[in-house]
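Every protein chain but one is kept in place in this view of the complex.
So, chain A:
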Amino acid sequence: MKYLMLVCYDPADRPAPDDAAPDVEEWVREMDAKGIRITGNRTRPASDATTVRVRDRQVLLTDGPYAETREQMAGFDILECADLDEAVEVASRHPMAWAGMIEIRPFWPDDES
């Protein structure tokens, strides 16, 4: 199953650093080697985002993210996992699960559009 892993954090609520927290480079290396991580990257902050809408055939742009939330997206990864348990394990070993939070969302399968 394919999952989108949204790597997020809350600037107002950052837990104390933990020595045991994993290293992101190692995480990427391991998950790439296992064929679990298909792709992924860091994203620039919400202040660099542009939101696009088309209304009445007009392209409307908004400076900033589509939803104003306290939590910010820092990056994303696309995973191929056997099931949710594996996806949870992979996410829980990402350093940002320790320093922030990670949302795991299953992809809609190709044949059920």
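Assume a contact is a pair of C-beta atoms (placed from the backbone, for glycine too) under 8 Å apart; a residue touches a chain by one contact, two chains touch by 3 or more; residues count from 1.
By our rule, contacts and distances are computed from a predicted model.
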| item | value |
| --- | --- |
| Name per UniProt, for the chain absent here [options: "GMC family oxidoreductase", "Phospholipase_D-nuclease N-terminal", "RNA polymerase subunit sigma-24" or "Adenylate/guanylate cyclase domain-containing protein"] | "RNA polymerase subunit sigma-24" |
| Sole residue of A:18, A:32, A:48 or A:83 that reaches the chain not shown, by the stated touch rule | A:83 |
| Chain A residues that touch the omitted chain in the full complex | 1, 3, 81-85, 87-88, 106, 109-112 |
